[in-house]
Each structure stands twice: as C-alpha cells, then as structure tokens.
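Removed: one protein chain of the complex. Kept in place: all other protein chains.
Then we have chain A:
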Amino acid sequence: MDKLESIKSSSKMNARIRKNSIWKSIFFLSTLVGLVVLAILIVRVLGQGLAWLDWDFLTGRLSTSAERAGIMGAILGTVWVMIVVIPVTLIVGVGTAIYLELYAKKGKFQSFIATNISNLAGVPSIVYGLLGLTVFSRLMGLGNAVLAGGLTLALLVLPILIVSAQEALRAVPGYLSEASLAMGATKWQTIRRVVLPAAIPSILTGSILALSRAIGETAPLTVLGIPALLIPFPNGLFDTFTALPMQIYYWTLDSSLVAEYANLAAATIIVLLLLLFILNSVAIFIRNKFQQRY
C-alpha cells in the first residue's frame, strides 16, 4: 500500500504521462506528413491547371499549340481501354477466384497458386508492360492498339481483383452454402444463387478499385509505345490510342520545350483525379449500400 502511494506521488507517473503525449504527437505528425503532401499536391495542380480546364479542353483534339490542345482523344482512349479491361478482369478474375475458393481442393496446389497470385499483385507494372509488349503487341500482332493496352492493363490488375474477389467469397458464411447444399442444390446452383449474390457487393467494390488502378497506370503503356501524337480518335479495339496518364506523361516531358504544357498536364491530372475520385465514391457507395449483414 505504501509502495503504491509512493509510486503515485512520485515523478514516475508524470514521466509516463509525458511519454504518452510525446508518442501521441509523433503519430499525429506522421499523419500530418501525408496530409500536407496531399494538400500541396492538390493546391499546386489546381493552381496550375484549373485555369486551363474548360469545355474546349475536354472536347478538343490534341494540338501542338497549347491554347488549342484538348484531351478528348485521351479520354476516349481511356474509355476504350476500360471497355477491354472491365469484362476481361471480371470474367477471368471472378472465375479464378470461384475456382480457387470454391472448387479447387484445399491443398498444396491450391495454396501454391493462391500464393503466387498474391505475389503477382506485387510485380512492378513495367514488367507487365514488357509482357504485354511481347505477347499482345508482337506475338499476337496487336501493336499499340486499344486491345493490346487493355489486355496488358487487365493482366496488371487481375491479381488484385482475384485476391479481393477471393476475400469476398470467403466472407460469405459457410452455413449459407450448407443450407443450400442440404436442400439438394448442386454446387453451381449454390454458388450462383447464394454465394455470388452475397459476395457481389464486395467483388464490385474490389473491381472498381482495381479499375482505378488500371486507369492511372502509365509505365506499361509507355513500354507498349502508346503515342501521344496527333492521332485520330480511337473508334474500336484495333485503333491506336492514347490515354489520360500518357497525355500527362508526354506533356510533362515536353514542358521544358513549351512551358504551357505543364499547365495542360496539371489540367489533365485534375480530370484524372476527378475520375478516380468518382470511381472510388461509387465503390464506397456500393459497399455501404449493398453490403449484407449475415
């Protein structure tokens, strides 16, 4: 009792309290670093680009004259690429996840595949660019068409999507599928009518996030040799295209030649960020709105 009293009154207590507040400040500062950097980035980009962002810029064609340049081509290119990426990743990704999670026998082989898919998610994107260049551009002769870019980006985000879809499927409680199987449903009926409907909100959320990753990727596209020349708007899967991040990349590169290009790059960044922001909001909306409690 006496001892406790002495500790209470001693300076040790104050030291502990002081230590606590020091750590609290350190953690707060760490958080601040991220916030400050983000704020600087946004302020800078907005300051540089906002004045250049108007309807003509959004709908205009590419031009060497900074005043007349627009990014419609890049927007269309990004849209076309997504038209390839979305179905390919959804079908292949969800299919793979269903196989691994629900059909494959749990064992060495299954965990080997699963581990490697997680590893693939960490492979640098430029490596996917090289793979795309070898397989899609050269071997399949797609060159730098929409399809080549789309398939390359699809490969890039596929591991992310598979992993998140696997998690979504795993989160569906086993007792729901048991209830279905115990009524004589086949495995596929159970998957289609019970497991997938319960998992789809999470799967969608995951795929939108994967998609926004694909939209922002530049490195694999540069490897594929996606141009930022005065090319016509893409109209189909086999047309040459450019995409928003490519446009940013080239304008930034050339800003040493024409200073205004830096502003065009900033304006394009705003468009890209907005797009990503909208996609992420949709993902969050779906997650909050449709996620079931079991």
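Operating definition for what follows: a residue touches a chain if its C-beta (ideal position, glycine included) is under 8 Å from a C-beta of that chain, and two chains touch if they have at least 3 such contacts; residues count from 1.
Note that in this section contacts and distances are computed from a predicted model.
*Asks:* Have a look at "ATP-dependent DNA helicase RecQ", "Ion-translocating oxidoreductase complex subunit D", "Phosphate ABC transporter ATP-binding protein" or "Sarcosine oxidase subunit delta" and point out the UniProt protein name belonging to the hidden chain.
*Replies:* So the chain that does not appear here would be "Phosphate ABC transporter ATP-binding protein", according to UniProt.
*Asks:* So which of A:23, A:109, A:175 or A:277 would be touching the chain we can't see?
*Replies:* A:175
*Asks:* Which of A:53, A:71, A:146 or A:198 touches the chain that is not shown?
*Replies:* Answer from the full complex: A:198 touches the omitted chain.
*Asks:* Among A:44, A:106 or A:138, which one is in touch with the chain left out?
*Replies:* Among A:44, A:106 or A:138, only A:106 touches the chain that is not shown.
*Asks:* So which bits of chain A touch the chain we can't see?
*Replies:* Residues touching the hidden chain, for chain A, are 105-106, 175-176, 178-186, 189, 193-194, 198, 292-294.
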